[in-house]
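Just below is one structure, and these are the notes that go with it.
Just one protein chain is left out here, and the rest sit where they should.
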Amino acid sequence: MIIVLKPSTPPERIALFEDRLRSNYHVKVNRWDGVHSTVLGLIGDTHTVDIEYIDAQDIVESVKRVQEPYKKANRKFHPENTVVKISDNVSIGDGSLCVMAGPCSVESEEQIVEIARSVKKSGAAMLRGGAFKPRTSPYAFQGLKSEGLDLLKLARKETGLPIVTEIMRTEHIDMFENVDVIQVGARNMQNFDLLRELGKTKKPILLKRGLSATIEEWLMSAEYIMAGGNDNVILCERGIRTYETYTRNTLDIAAIPIVKKLSHLPVVVDPSHASGKSWLVEPLAMAAVAAGADGLIIEVHNDPQHALSDGAQSLTPKQFEQVAGRIFALKESMK
Amino acid sequence: MIIVLKPSTPPERIALFEDRLRSNYHVKVNRWDGVHSTVLGLIGDTHTVDIEYIDAQDIVESVKRVQEPYKKANRKFHPENTVVKISDNVSIGDGSLCVMAGPCSVESEEQIVEIARSVKKSGAAMLRGGAFKPRTSPYAFQGLKSEGLDLLKLARKETGLPIVTEIMRTEHIDMFENVDVIQVGARNMQNFDLLRELGKTKKPILLKRGLSATIEEWLMSAEYIMAGGNDNVILCERGIRTYETYTRNTLDIAAIPIVKKLSHLPVVVDPSHASGKSWLVEPLAMAAVAAGADGLIIEVHNDPQHALSDGAQSLTPKQFEQVAGRIFALKESMK
Amino acid sequence: MIIVLKPSTPPERIALFEDRLRSNYHVKVNRWDGVHSTVLGLIGDTHTVDIEYIDAQDIVESVKRVQEPYKKANRKFHPENTVVKISDNVSIGDGSLCVMAGPCSVESEEQIVEIARSVKKSGAAMLRGGAFKPRTSPYAFQGLKSEGLDLLKLARKETGLPIVTEIMRTEHIDMFENVDVIQVGARNMQNFDLLRELGKTKKPILLKRGLSATIEEWLMSAEYIMAGGNDNVILCERGIRTYETYTRNTLDIAAIPIVKKLSHLPVVVDPSHASGKSWLVEPLAMAAVAAGADGLIIEVHNDPQHALSDGAQSLTPKQFEQVAGRIFALKESMK
Partner (left out) sequence: MIIVLKPSTPPERIALFEDRLRSNYHVKVNRWDGVHSTVLGLIGDTHTVDIEYIDAQDIVESVKRVQEPYKKANRKFHPENTVVKISDNVSIGDGSLCVMAGPCSVESEEQIVEIARSVKKSGAAMLRGGAFKPRTSPYAFQGLKSEGLDLLKLARKETGLPIVTEIMRTEHIDMFENVDVIQVGARNMQNFDLLRELGKTKKPILLKRGLSATIEEWLMSAEYIMAGGNDNVILCERGIRTYETYTRNTLDIAAIPIVKKLSHLPVVVDPSHASGKSWLVEPLAMAAVAAGADGLIIEVHNDPQHALSDGAQSLTPKQFEQVAGRIFALKESMK
């Protein structure tokens, strides 16, 4: 950590501050005096140093981290890729391409079982589906809730596909006991209490990137879960908010190689939410695979025009079959 | 609501779609045929029409709302300003300038009582202070929690100032029973379960704008609370995320007059979080008052350099006295 | 074009406005009356209707285009892909992958010829290199200027590679007479005078997307060039400005399929500027090809550590050879 002090700070204030840094954080402090400013360098383990405390000092002009503020999610301290095991034959991060597919919302037994069967046939390894739905409007359909969870489990029983579904509050963690992967939605990426509680479980967590979260903040949210002892975190890039209005979000394709460099955690991409338009799912899915994603999560609905939510971005099972064909072929060609 | 159909949609598909709109939503449907496209107009009460359902139809090119999607928060249906009564002598939205001040985090009895006394002397009408703190890092100080709430109540007893403090999960609502105003933080603005539960109380809610929330999304979150029957919502602009890196956030000063036009709810500004720098608090507070804000929420700490969080943006009580002097003088001059 | 009028506009004002629309723009006007507002629909060729004029009327609440505001760049009026012919054996937009490579700045004969030879060997079809350099700081190296152009032509003579280089002012158009493709940089995307003058030439123009330009604004800038009679426009996505600070820009990968849908013009991607980091060039180039780009423009420098500008994002010739191998293999596999 590098601390630039304000010009003309009295030497005795600097000395005092150096002492405080040493005793508070057990770090070594180096100092050098420039023409206009003095700079301090903290040497040692600084990931627990509170950067806001430093920044609050009246003699401090600016602070810059050299080490990342996350440790357990950091590839520097864990060079090998993390492989998250979902079931006996499904893992994420092992070099294969893990495709999760299914409807935005679970709507009925018939719907979810039919979609599950069809996406399985096209090569999907997992079934996605929303039971609790975060909706911008209080007047919109909010999901089938616990009934939706039951239908997902039923579809799992029928097809053998592990299921991934979104949690919205800490009180529901017990209810998600029998879910294979628990999803934390973009709007809850910094619901720190929820993250902390999920850290106490051993469940694989699919952590979506927040609408305007930096990559560092996203990894810090992963760190929250891991700090509690749960290392089974799967990161999910789903598009960020920018000034461009043509698409709902802007897929940050560079986030894939960046996360792979900074962290050992697997990263998957959600091309459906990233674009909000079904005809963009294929090119974005292709791009994600080419850029090195460990998996994809794609919305598929047997009747998008009557879907109870997000139909505009859903593929039909037939369209999904074609997209899946192309992405698995691409993955194969890259070996 | 206006629906633009795709070029060359067959007339029978259009007729079928029109029928469906009429029967699903009890609206009248107007239609006109352009050179390239056909356009449908929905007439009637469309705020419950699910825009995503419409957008999902394969024959639909684009949809545009004419009416806003919020109703209870909408000034069109409630022309007079809402005045939120906090206590016998404190209200927000009545034309006066309501200043809330206090530390980012409650740290000790001595700290909170001393600050409360001093900000009261400078004209603050309410005491702010965090007991539960949302922090980006799991390793940072997370607040004194229930002990912090007790200390706030103690400071209220000493000074008579009503208190405002942040809630982080639905399970805590009972614990906040005796708090005067419950704050929903920016990161929880779309924690819809929390909003819904708060809608069941009658407590005044200070709803911070999300880091990258549009004004419409912010008002939709207010609508969540109000849909449950709680009309005591105070909106708080606290800066949005942009590409500019000099400040932590960019204060969207235009949000004040815009919210006043679109909604009847009172709006306050947080110049401390908007800038992240104590020397910017005064000019931003002045700008907020000049633009018509109903109140301000300002961080004050008796010892910013030892503050356990966000010290860099805190004023000392002495600095706050000066800022308060200037903003009340400005407010006075605008009468 | 759809025009929503303000609630309670007097019928005679509406009638007057309808008349004016008809006579000014030779369009038909449809009208329907909602519960709260009246809506007018303009039918006919509206791409020359001045949306700002409409928006300025005191009786107008909002305006929405149904047709795009660009015509010559619009795929609706030109369904086949445009193929821009650069030289006897180089074209862009014909289904092949056109790779342009070379240094950010031309520095010396030795440098540019050596790089040209090496990128040609690796499969590049064109040589890029800056002679006039837009630099944020007036104290930074601004390019070799006309001498740089001469060196590029010399390298072209040595290798046969057509050259692409950036123009910065209208007075230089004559000087660029003998350049194969003229680049308009991101910062000049809305230098409308420059665009208009380039429209009077027949030169292929590589039009970079502005730092925060929407896709529509980008296509409108292409329209400026095309309105003058020059249809040889190649669009170049080079990353947009967002809140994320890890990379210099955020590559908007979805822009590729979107531009291909909205327009018939070819689109290439600049993974070097999009990321600003050489290790990100390969994954972003792969993603661009997978998403359907017609070409790539990549920075290559024989000595990035001594490059006079933008060295951090340059590949060495050896690195470029590897990247080129992977992207051509990917392109091949997608046939």
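Letters are used for the chains, namely A, B and C, taken in the order the chains are written, and counting of residues starts over at 1 for each.
Simple rule for what comes next: a residue touches a chain if its C-beta (ideal position, glycine included) is under 8 Å from a C-beta of that chain, and two chains touch if they have at least 3 such contacts.
Small disclaimer: the values here were computed from a predicted structure and weren't measured.
Touching the missing chain, out of B:V27, B:I182 or B:I215, is residue B:I215.
In the complete complex, the residue from B:S275, B:N302 or B:T316 that touches the missing chain is B:S275.
The residue from B:G95, B:G229 or B:G292 that touches the chain not shown here is B:G292.
The hidden chain makes contact, of the residues A:V39, A:I59 or A:M175, with A:V39. Considering the complete assembly, chain B touches the hidden chain via residues 212, 214-216, 240, 242-247, 250-254, 256-258, 261, 274-275, 279-280, 283-284, 286-292, 329-330, 333-334. Think of the hidden chain as still there; on chain C it touches residues 47-48, 50, 52-53, 55-58, 69, 134-142, 168-171, 187-188, 190-194, 196, 211-212, 217, 220, 223-224, 227-228, 241, 304-305, 307-312, 314. Residues of chain A that touch the chain left out of the display are 2, 4, 30, 32-37, 39, 41, 43-45, 61-62, 64, 66-67, 76, 212, 241-243, 245.
Heads up, the rule we're going with is that only the chains that are shown with their structure count from here on.
Distance from each chain's C-alpha mean to the overall C-alpha mean is smallest for A. Chain C has its Cα centroid 39 Å from the Cα centroid of chain B.
Mean C-alpha positions place chain A and chain C at a centre distance of 32 Å. Within chain C, the positions touching two or more other chains are listed as 212, 242-243, 245.
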